[in-house]
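Please find one structure pasted underneath; my questions will follow.
On to chain A.
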Amino acid sequence: GDGSATGGETDDEPTENGSETEDIDESDATEDDGEEQVLIFARGGDSESLDPGSTTDGESSRVTRQVLESLLEFDKESFEVKPALAHDWDVSEDGLTYTFYLEEGVTFHDGTDFNAEAVKVNFERWSDPEHEYAFTDDGYVYSMYGTMFGGFKGDEGHVIQEINVVSDHEIEFVLSRPLGFFLQNMAMTYFAITSPAALEEYGAAINENPVGTGPFKFVNWSKDDSLTLEKFEDYRVEGLPKLDRVVFEVIPDNAARLISLRSGEIDIMDGLNPDDAVGVESDDSLVLHTRAENNFGYVGFNVQKEPLDQLEVRQAINHAIDREAIAEALYAGYANPAKNPLPPSYMGYNDEVVEYEYDLDRAKELLAEAGYEDGLEIELWTMPVARPYMPDPETVAEIVQSNLADIGIEVKIVREEWAPYLEKTLQGEQQMFMLGWSGTNGDPDYFLSSLLHGSNVGSSNRTFYENDEVDELLDQAKVAIDQDERAEFYKQAQELIAEDSPMVTLVHSTPVLATTSSVVNYVPHPSTSESLAEVELQN
Partner candidate 1 sequence: MFAYTMRRLLMLIPVLIGMTLITFSIVHLIPGNPAQVILGETATATAIQDLEESMGLNKPYPVQYTIYITDLLQGDLGTSLRSKSPISSEIWPYIAATFELTIFAMLFAVFIGVNAGIISAWKQNSWFDFLAMLFALIGVSMPVFWLALMEQWIFAQQLDWFPSSGRQNNRDPMEPITYFYVLDSLIHLDFARTITNLKHLVLPSIALGTIPMAIIARMTRSSMLEVMKSDYIRTVRAKGSGQFLVIYKHALKNALIPVLTVIGLQTGVLLGGAILTETIFSWPGIGRYVYEAISYRDYPVIQSGILVIAFIFVMINLIVDLLYKYIDPRIKY
Partner candidate 2 sequence: MTEEILKIKDLHTHFFTDNGEIPAVDGVSLSIKKGEVVGIVGESGCGKSVTSLSIMQLIPSPPGKIVSGTIDFKGENLVHASNKRIKQIRGNEISMIFQEPMTSLDPLFTIGNQIREAIRIHQKVSKKEANQKSVEMLKLVGIPRAEEVMNDYPHQLSGGMRQRVMIAIAMACDPEILIADEPTTALDVTIQAQILDLMKKLNEEKETAVLLITHDLGVVAEICDRVVVMYAGQVVEEGTTREILKDPRHPYSQGLIRSLPKLHEKDQKLYSIPGTVPKPKMGMVGCRFRDRCRFVHERCYQENPELFSLENNRLSRCFLSDDAEGKVVKDAEANIGS
Partner candidate 3 sequence: MQKPILEVNGLKKYFDIKGGVFGRKIGEVKAVDDVSFSVMSGEILGIVGESGCGKSTTGKSILRLIEPSEGEVKFEDQEITKLSDEEMRKLRRNMQIIFQDPYASLNPRHTVEKIISEPLLIHGMKNTKERKERVKELLEVVGLSGYHASRYPHQFSGGQRQRIGIARALANNPKLIICDEPVSALDVSVQSQILNLMEDLRDQFNLTYVFIAHDLSVVKHISDRVGVMYLGRMVELTDKDKLYDDPKHPYTRALLSAVPLPDPDVEKDRMILKGDVPSPSNPPSGCAFHTRCPLAMDVCKEVRPQFEEIEDNHFVACHLYGPAVQ
């Protein structure tokens, strides 16, 4: 009880709050088992914001995942949905009403109670720009909510029609139409519940003062440097968390991060270079971890631009690119050649699709069919930043360049900065381009619809690929509730897509990371945000 006693009500300053509890922790620690357990997690960039709903940034989720909890959560290693703040739930027959039964006796870090009202406040805050905690004037936008639930209050596509507080610990969501992945959504870190009292107290500064129910509570944050969390003594799960303190440190440079890991300055490093994996594996004091594939890197074709509007050209290029070599050489084996725009572990993955063999003769043939036996020139837009699905885009581009040179296609590499890159590819200025996709809620829809549905042209569909049949299949899959049924629709869609070849499906990468050998129970999650509640340090 003392943790909650020192909580928020009296202290305005979060820093003061931190320092006081710190003292208490130290005394606790000495009483218990002597050593304080402090884990340092190093990553390449800092969090944007600690208000999960208003950001889409992975580095933000990684931290908020520890501080705030959603109603549901994903299983440790997959996207299977499990109870969290809600211990149980019901779905109505028509798939329009979801009822969640909330954990009782849970308190926020500030000592206030977690209940159905709090859930409602959070959801309304996200869906209603007019809401008092929406902080629209301060630039808050809840884009992930809009994306996942079809828009905001008053929008035509908005799925959540009403939210009813049935009782203190029972809450009901009424949808306007069925949504196949509603439960998946509820497990996303973006939809984690913040203490309404804290919203009231901090207002727009909530992004620097997260207050949730998670295993760790927020202490302080020096931007672009370090962010400290400490054990929440009253965490709802007995015996957790194990660590006393977690520090997220920013070390922008991959190589520098590895140096720090080796010297023991940090415990976990995200974003290991695949090339360094061998070295890590052979080092007894380090442990190599991989995240399950949850992404997809591709070379896209702008199918509305010459000459890529010709199927033969697209297929020729597909045949000319040596995926195997790329995966092997550039990801040091930590990637698999892709044949579908969906990671293999996903529901609905179609393993029957026949991949485009690396076959230069066939490629040349196709090119000749298209009327380009004398070769042609094509621009390849190269991403300027490393992403999980493509840790070294430049090099990939160079290999593609030399691959295509073999069939007489001269590739001109175009480089734009990230901002204009995204914008211009959205407007279709590119011919070929490189990009990828990472999953968040573990649902195939998030990959296939976003990337290839005709309605997403001008948005996330940058290949400008429109196929009514595919669109139809994807739409059906989205509203179906039966998961097998959905899987079937997706399989068919993949078949069609492969034939049309709107992109060279390059790889699914397995991002590698490393920890020191004293880190125990650390399991990387495919979504990149994993709970550190069970992690321990052992000497």
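Regarding candidate selection, all candidates are chains of the complex that A comes from, given by their letters.
As a working rule, a residue touches a chain if its C-beta (ideal position, glycine included) is under 8 Å from a C-beta of that chain, and two chains touch if they have at least 3 such contacts; residues count from 1.
Remember, predicted model here, so these are calculated numbers, not experimental data.
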| item | value |
| --- | --- |
| Of the listed candidates 1, 2 or 3, the one touching chain A in this complex | 1 |
| Candidate 1-touching residues of chain A, taken from the complex the two chains share | 15, 18-19, 22, 38, 40, 48-49, 54, 56-57, 135-136, 138-141, 143, 146-147, 151, 204-205, 207-208, 220, 222-226, 228, 247, 249-253, 256-257, 259-260, 262-263, 265-266, 387, 417-423, 426, 435-438, 440, 450, 456, 458-460 |
